[in-house]
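Removed: one protein chain of the complex. Kept in place: all other protein chains.
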Amino acid sequence: MSAPLLQVRNLSKSYAALKVTDDVSLDVHPGEIHAIIGPNGAGKTTLIAQLSGQLRPDSGHVHYMGQDITRLPMAARVRMGLARSFQLTTLLPGFTALENVAIAVQAREGSSFRFFRAAASERALNDQAMDALRDVGLNSRATQLAGSLSHGEKRQLELAVALATRPRLLLLDEPLAGTGHEEATLLIALFARLRSRVTMMLIEHDMDAVFRLADRVSVLVYGRIIASGTPAEMRADAAVRAAYLGEEEG
Amino acid sequence: MTAMPPRLRAALAIFALLALVPPLAHWIGQPFLIVIATRMVVFAIAALSLDLILGYGAMVSFGHAAYLGIGAYAVAVLSRAGVTDLTLHLLAAIGAAGIFALVTGAISLRTRGVYFIMITLAFGQMAYFFFVSFSALGGDDGTALAARSTVLGQDWLRSEPGLFYATLGLLVLIFAGLYRLTLSRFGRVLSGTRESALRMQAVGFRPFPYQLTAYVISGCLCAVAGVMLANQSAYVSPSYMSWHRSGELIVMLVLGGIGSLTGAIAGALATVALEEGLAKYSEHWRLGFGLILVLVALAAPGGIAGLIRRLKGAPA
Partner (left out) sequence: MFNLFLLQLLNGAQFGILLFLVAAGLTLVFGIMDFINLAHGVLYMIGGYVMAALSAATGNFWLSLALVLPVTLAVGLVLELLVFRRLYDRSHLDQVLATFGLVLVLSELVKILWGAAPLSVAMPEALAGSIPLAGLMRYPVYRIAVIGAGLGVALALWFVIARTRVGMLLRAGAANRAMVSALGVDINRLFMLVFAAGAMLAGFAGAIVSPILSVDPGMGDSILILTFVVIVIGGVGSVKGAFLAALLVGIVDTMGRMFGPILLKSLMEPAAAAQAGRTIAPMLVYILMAAVLFWRPSGLFGRSVAR
């Protein structure tokens, strides 16, 4: 097996007495889709926040492409190809869908200390942004303000922005939450297509999607990883059934 | 080419009307109107510069009058040293303001929200006290200028229309520059940070260098207004940089509507007109002016622009 793209070792974070991340270690290998599942309040979003640089862990290490990035700010991680999507949307509401994506292209390509030429007239920015919108099926809404899009469309746009940063590893925080059936199908197909280009770490509640897409699944309960393996192994694991899957059935 | 945006059209209309003021003032025999119009244009430049950081960058600076003062004192210091050229005055003002903005901006931008407001206010006050205690430049009383700046060795600015058109020219130039800037890559990053700093970081931007650059540009442009203000009143004093003046600049922006550039110009014109009008009516004009501000804040958020939007029936 190749060297892991992302290596998490003994990551811990607490708020007062509450351990939200408790000694988490895991590997994400190039090319795989690694799903993190777990009940609400298990600390999944907090984990992503620490991997993306939004939160600083109390202890432990995060290595990405062999480099220690534990104390690197979010913007620097993104420039290294470690991007994320947000569960609660953080789009720029006063920008159009196209502009939201174009700003991500702009971050990657050329200096932004350019003061004179109108960004809207830069073909290179617009074309790449349009490609990303097409990828997620949102090209017909390019000129709409992000604030006026529907909930599901915002999720699609969120993904287009993350893709426009040209990530090597994409952290997806519940990308399907709140999407309709049609949009979800489209996004799942997109993930399946992307897996050859982008490694993904996926937090998701939709178990169908998880078991269809994931190469590996880790189960997070109360900030701790209680089990990790292939989807089939996880389905069979008694502890996982008790802690999580059982809850779904019951 | 698409149709001209309304805010650009409105700005051009304002410039055209302003350009007609000197001949009209002469025609109706009220030449002092040119003086008031010059003050209006000076403050329009100052308000424009503030709009870049406050309207586009969401940085509520309460110390912006310091840059008016720095610009004005640049004229006073150089004139005393025998340098009267306007270009040199402008360069010195921009340089000094740039350095002050770079240092104070770098510290202020480590904070946000009410902290940022209070810190910029305190730095503005620091500059104020610096000039109050600088007795070589008249201290508290300020200092009179022997003459207005010269252009290419000529005293073109000595006549009121001459100074007015020079100031108006600077306003148009600065508006055009800022208009381009707000649409540029840099402008996009700046207004993107205003909408969501987290999002900008998540696509790979560190907001700080962009915000600081905008802060420095804004300070430099405001110093240009200071140079013209010193020329207009032929007199320089620390009162140019009192915190009341900083407050007035914010008032102009809020009255005109922030984040459109044109609103800043309209707000500056309206505020100076309001002050001049009320001052003619009573020496206690600040009472009425203050009441208007309270009422606008309570009842008409968005200022003139918000009012126009509501009158048009669009959501504010």
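Chains here go by letter, A and B, matching the order in which they are written, and residues are numbered from 1 within each.
Just so we're on the same page, a residue touches a chain if its C-beta (ideal position, glycine included) is under 8 Å from a C-beta of that chain, and two chains touch if they have at least 3 such contacts.
Note that this is a predicted model, so its numbers are computed, not measured.
Enquirer: Any idea which chains on screen the missing one touches?
Expert: B
Enquirer: For a quick check of understanding: of B:A76, B:V132 or B:V189, which residue touches the chain that isn't displayed?
Expert: Of the listed residues, the one touching the omitted chain is B:V132.
Enquirer: Which residue among B:A92, B:A223 or B:V251 touches the omitted chain?
Expert: Of the listed residues, the one touching the omitted chain is B:V251.
Enquirer: Using the touch definition up top, pick the residue from B:L18, B:V42 or B:I117 that touches the left-out chain.
Expert: Candidates B:L18, B:V42 or B:I117; residue touching the omitted chain: B:I117.
Enquirer: Tell me, which residues in subunit B touch the chain that this view leaves out?
Expert: Per the touch rule, subunit B residues meeting the hidden chain are 54, 60, 62, 104, 107, 110-115, 117-119, 121-123, 125-126, 129-130, 132-136, 197, 243-244, 247, 250-251, 254, 258, 284, 286-287, 289-294, 296-298, 301.
The rule we apply is simple: only the chains that are shown with their structure count from here on.
Enquirer: Which whole number of Å gives the spacing of the CA centres of subunit A and subunit B?
Expert: For subunit A versus subunit B, the centre distance works out to 44 Å.
Enquirer: Hey, which residues of subunit B end up touching subunit A in the complex?
Expert: 180-181, 183-189, 191-192, 195-196, 198-206, 210, 213
Enquirer: Give every residue of subunit A touching subunit B within the complex, in rising order.
Expert: 52, 54, 73-76, 78-79, 83-84, 86, 90-95, 99, 102-104, 106-108, 110-120, 122, 161-162, 164-165
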